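Below you will find the structure I want to go over with you.
For this view, one protein chain was removed and the others were kept in their places.
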Amino acid sequence: MKLMRIEKRKLIELVLVVGLSLTLTLVTGMAGFAQDKISLIFRQNDSPADATGLSEAVQEFDRKHPNIKVQYEVVPWSDALTQFVREAGVGGGPDVLQLAFVWTMDLAKAGTLVKLNPLFEKYPLPRGIDDFVALELGKMGDDVYGIPWTTDTFAMIYRKDFFAKAGIVGFPDDSWSHFKEVAKKLTEDRDGDGIIDRYGFAFPAGSGPTGGMWFLVNYFIWSHGYTFMKQNGDGTWQLGVDAEAIAEAMRYFNSFFEEGISPRSLIAVDSWGDPEILHGLAKGDFAMGFMPPQSFRAAMDANPQAPLASAQVPAGRVTRRTHLGGRTLAINKNTKHLKESWELLKWMCSEHVFETYYRQQFSAQKTLLEKVSYASEYEGYVKLIPQAQTFYEYIVSPVRVQTMWSLTNREFAAVYSGQKSVERASKDLLEAIEEALQEATGKS
Amino acid sequence: MSSRIRDLPVVVVTFAIIGLILFPFFWMIISSLKPSTDLLTRELQLIGRSLTLENYRGILEAGFFRFVLNSVFMCTTATIVCVWLISSPAAYAISRYHFPGRNSILAMVGFTQMFPWVILVTPVFMMFWALRLVNSYLGLIIVYIAITVPFSIYMLLGYFETIPKVLDEAAVVDGCSPLGVIFRVILPISLPGLVATSAYTFAVTWNEFVFALTLMTQTEKKTVPVGVANFLGQYTTDWGVVMAASVVATVPTVIFFLLLQRHLVAGLAAGAVKQ
Partner (left out) sequence: MGKSNNLWGRLHRSHRPRFHAYGLILPAVALLVFFFFIPSLYNIELSLHKISLFETAKGRGEFVGLENFIKVTEDPAFYNALKNTVLWLTGATVVFRILLGLGLALLLNSKALKRWHLAGMGRILIFVPWGVPPVVAVTIWKWMLHSRYGVVNLTLQNLGLIRQPIFFLTDISVVWLSIILIVVWRELPFAVVSFLAGLQSIPQELYEVARIDGAGWFHELRYVTLPLLKPIITIVGFMITIWTFNNFVYVWLSTRGGPGDFTHVLGTNVYFESFVNYKVGYGATFGVIMTVIMMGFALVYFSTLFKRNITA
């Protein structure tokens, strides 16, 4: 009977714990209803280190609008699109959200975003809608569905001290072969033990679907006069590159691994902001790299003493082109507070926010971009941005950018790892894109 | 004494293996105490030249402590409800009664383990949205109960089978209801089995990622694994901070296991007989 009493006490404890937990759940759940302010959700996708200041910007907006309370949400890039589509389908989601340039049009077509024309006509932007670069990416006809928020491009990064020591004057941006020559010259086995101590060039060569190889491949083929997607005069689309041109790019980048200019560990690196690349440049394990300005800044922060600088991407036979990337802000079709959402979107794009809070990013407005005084380290970016072009032709083409992106990374990494020959991988890549094109246009 | 010396090889081999198995865990702790710039070094150093708690300050500032509280609260609640209130009665019924559909129910419990969970995410999100269970503690607790009920039933079933039926029959003769039998007779003597099952449930819910990511978008409701993933950035990733977050994500379950260890093995032992 004594045993029974103990068990009874345990049972009571159990019931208490469960009861308390459920009450707590309910209470925290109810807390949201206790206010009559307009509640907005602002969602962005960057990690805390990449988005410093943003939550403070939201807080200042709250203070300026006593009738609005903004909730600041973070969903990582890798899941942001899927999550929003799920929410949009059931009538939920954030009010104002951050999107990758390449998602905007697809989401607009799917009917998940608000047409913004009536809003900026009634409550205009301070410098007008035409002040934004890359506006065409969020447009269908004349209808605007996304406001370009931030923008960037990729540039080459190098260590000035290593260049000086090796007697190299000026960055080798005149040709890809010259670039490789210099990269090889900068590669060094200081103690002669057969293990390389400093590699010439660091680039993200991973096979992940959102890895950075895609950009480097495009820059290379663009500069040789090719492009993945090309529109014919009659409006139909076709591949603007052949197997030989792809094979040339594959052979070029693979030679960095074969000749020991880049370490094979990079075949596992997807992100341009990977610590191996950033810290490697900061510490001097690499002489050159390839990344957007936000990552460049992180590399400089990792070692303020390292004499890093940026330079242009090498030119090829034809034109010199890099891509203009970035993010848009859009309003969810399901929002119940259109005017307030627009107010918030305008605030996030304002000069004040970029000057005071969101300082690590570059605004997508021409007048603001012109105003920024860049430190000399950013020279490469400053030169490249005016020449950069968006992925517009890819975005409006029948094949999704993400499909070409993931296929490219996969086939290039297959070559680097020795899984496929250059001939086979270049053929496979073209056939897969061709197949996606036929499937999308219904000619199968 | 001589037998103890003859035992020495076995002891050494066992702890050498355990040492190897534990090494990644130690390495994670050591890495979390190094400044980020010291992490990428080609020198082999067991303990870094300078130890720092900077990385832990970093995760505190990012609100990671809140994620730990959320996880502890939801995982504990789900574990208790799953094991004590839902799985135990079900396992008891399957163990003691013979009723039509018993085998189908057993098959159904097995069937639930055959999905890749990633395909459940979208439909579950749609249903939970309709029921207002998105961004709700209750919602994620329900998910955690659902994903752990099948294996809990199975574990408890094995355990209950080892308990002589005479015991519950005696209680019934005393006028005890089925729930009374379960809560007053079966569960008290099944404590080791319950503990083992709870440990399993807690570990699975603590480590769950996809549902937590999808159903909890509000920052103040996120869980630990989602919090860790949030530190992996697009432009830059601070590995020291990721390691510190990893340590915090791991230590609570390890402590939980250590506290329950004695019951755990005993519980599984008893359950194992009839399987």
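Assorted remarks:
Note that the chains take the letters A and B in the order they are written out, and that residue 1 is the start of every chain.
Operating definition for what follows: contacts are C-beta pairs under 8 Å (C-beta built on N, C-alpha and C of every residue); 3 or more make two chains touch, one makes a residue touch a chain.
Model, not experiment: these values are computed from the prediction.
Residue B:Ser87 is the one among B:Ser36, B:Ser87 or B:Gln234 that touches the chain not shown.
Among B:Ile17, B:Leu60 or B:Leu167, only B:Ile17 touches the chain left out of the display.
Of the residues in chain B, those that touch the hidden partner chain are 3-4, 6-7, 10-11, 13-15, 17-18, 21-22, 24-25, 27-28, 31, 39-44, 85-87, 89-90, 92-94, 96-97, 99-100, 102, 105, 108-120, 122-124, 126-127, 142-143, 145-147, 149-151, 153, 171-172, 174-180, 182, 184, 203, 206-207, 209, 224-225, 228-229, 239, 242-243, 246, 249-254, 256-258, 261-262, 264-273, 275. Contact between chain A and the absent chain runs through residues 81-82, 85-86, 88-89, 106-107, 109-112, 194-195, 206-209, 263-265, 267-268, 270, 276, 285, 400, 402-403, 406, 410-411, 413-420, 425.
Methods note: only the chains that are shown with their structure count from here on.
Centroid to centroid, with C-alpha atoms defining each point, chain A and chain B lie 35 Å apart.
Residues 3-4, 6-8, 10-11, 14, 17-18, 21-22, 24-26, 28-29, 43, 46-50, 71-77, 79, 83, 86-87, 89-92, 94, 271-276, 278-280, 282-283, 285, 292, 294-295, 298, 302-303 of chain A are the ones touching chain B in the complex.
In the complex of the two chains, the chain B residues touching chain A come out as 36-37, 39-40, 62, 73, 76-77, 80-81, 84-85, 122, 125-126, 129-130, 134, 136-138, 141, 183-184, 187-188, 213-214, 217-219, 229-239, 241.
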